[in-house]
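Just dropping this structure here.
Here the complex is missing one protein chain, while the rest keep their positions.
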Amino acid sequence: MAEIADLTAAVREFSRERDWEQFHDPKSLVLALVGEVGELAELFQWVPAADAVERFAAPDRRARAAEEMADVLVYLVRLADVLGVDLGEAARTKLADSHRRFPADDVHGVAPDKP
Amino acid sequence: MAEIADLTAAVREFSRERDWEQFHDPKSLVLALVGEVGELAELFQWVPAADAVERFAAPDRRARAAEEMADVLVYLVRLADVLGVDLGEAARTKLADSHRRFPADDVHGVAPDKP
Amino acid sequence: MAEIADLTAAVREFSRERDWEQFHDPKSLVLALVGEVGELAELFQWVPAADAVERFAAPDRRARAAEEMADVLVYLVRLADVLGVDLGEAARTKLADSHRRFPADDVHGVAPDKP
Partner (left out) sequence: MAEIADLTAAVREFSRERDWEQFHDPKSLVLALVGEVGELAELFQWVPAADAVERFAAPDRRARAAEEMADVLVYLVRLADVLGVDLGEAARTKLADSHRRFPADDVHGVAPDKP
């Protein structure tokens, strides 16, 4: 269960070898994350919603999506590392919270409204 | 090394139990991801860049950041699942590519320019 | 044709009266913009794509969307002001460029592919 920690360590080492840690303050990393999320959004913007899964089953499209999602994950683990956050643990905690907040019987088939 | 796959399976099961899979087309999931990235950005927006790490060392702030990052990760693994993408593998591939694209000696201390 | 300039001046004055100009460096303003775009995205995330226009014809939903779009515009004009960019002029220039890049006969009914 050390996959996210391993990835975090690899990205940290990558940054250190290039002396790029100086650029990795939290605000800059969030902006970099936003940049990658933007590239991910562009892949899907004009695809009809109902066709998206099928269109991205094509190997080249799937590879493009995978690459953008990877970029998002890399900046996310880097940000967590800089902030001293255990991202895998945070995700498990969040999911446990969601189980409590959204009992399956109460919200069955109902999208949670955003405040 | 199955942590991301385990998280993916847990989020899938959570969605299935609530009959929420119907809402999880790729475009909707990217929008949900954007929503969480927006909440993450808001935490940092008015914090001076140089103070961000120190300010988020406070337990309540760190917990808030951890929660928003967890939300981003949860939607990211869900999107990867829906698209049939192995996110952990994609991140390792991407990092290997980055090692090739950015030889440490060439880019030492120089932030990569965006096109 | 001074509407954007008038809005820009009003937001600048609002910021000056509160001594908030100190917070409005470009990176912070982009993060604030991202936060508002995230709130806009959340409004639409679980709405079926084909129903979105109709659902947001309801006055309260339309007002929520209008408010989030207004927030995006306010931070956008503030950012342009801080950078010394004439946003209205930039939009007109961009639209003229798009007329040249996308001749109507060439792209009729075809969504432009993103690189």
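By letter and in written order, the chains are A, B and C; residue numbering begins at 1 in each of them.
Keep this in mind: a contact is a pair of C-beta atoms (placed from the backbone, for glycine too) under 8 Å apart; a residue touches a chain by one contact, two chains touch by 3 or more.
Bear in mind the structure is a predicted one, so any value in this text is a computation, not a measurement.
Colleague: Which chains here touch the chain that is missing from view?
Modeller: Result for the missing chain's touching partners among shown chains: A, B, C.
Colleague: Please pick, from A:32, A:66 or A:85, the residue that touches the omitted chain in the full complex.
Modeller: A:32
Colleague: Touch as defined at the start, partner being the missing chain; which of B:5, B:49 or B:95 qualifies?
Modeller: B:49
Colleague: Provide the residue numbers of chain A that touch the chain removed from this figure.
Modeller: With respect to the unshown chain, the touching residues of chain A are 23, 27-28, 31-32, 34-39, 41-42, 44-46, 49.
Colleague: For chain C, which positions touch the chain that isn't shown here?
Modeller: Residues in contact with the chain left out: 1-4, 6-7, 10-11, 14, 17-20, 22-23, 25-28, 30, 33-35, 37, 40-41, 44, 47, 49-50, 52-53, 56-57, 62, 65-67, 69-74, 76, 79-80, 82-88, 90-95, 98-99, 102, 104, 107-109, 111, 114.
Colleague: So that we can see where the missing chain sits, which residues of chain B does it touch?
Modeller: Residue positions of chain B that touch the missing chain: 27-28, 30-31, 34, 42-43, 45-46, 48-50, 111-112, 114.
One rule holds for everything that comes next: only the chains that are shown with their structure count from here on.
Colleague: How far is the middle of chain A from the middle of chain B, if each middle is the mean of its Cα atoms, in Å?
Modeller: One centre to the other, that is 2 Å.
Colleague: With chain centres taken as the means of their Cα atoms, state the distance from chain A to chain C in Å.
Modeller: Averaging C-alpha atoms per chain gives centres 24 Å apart.
Colleague: For chain A, write out the residues touching at least two other chains, lowest number first.
Modeller: Only 27-28, 30, 34, 49-50, 111, 114 qualify.
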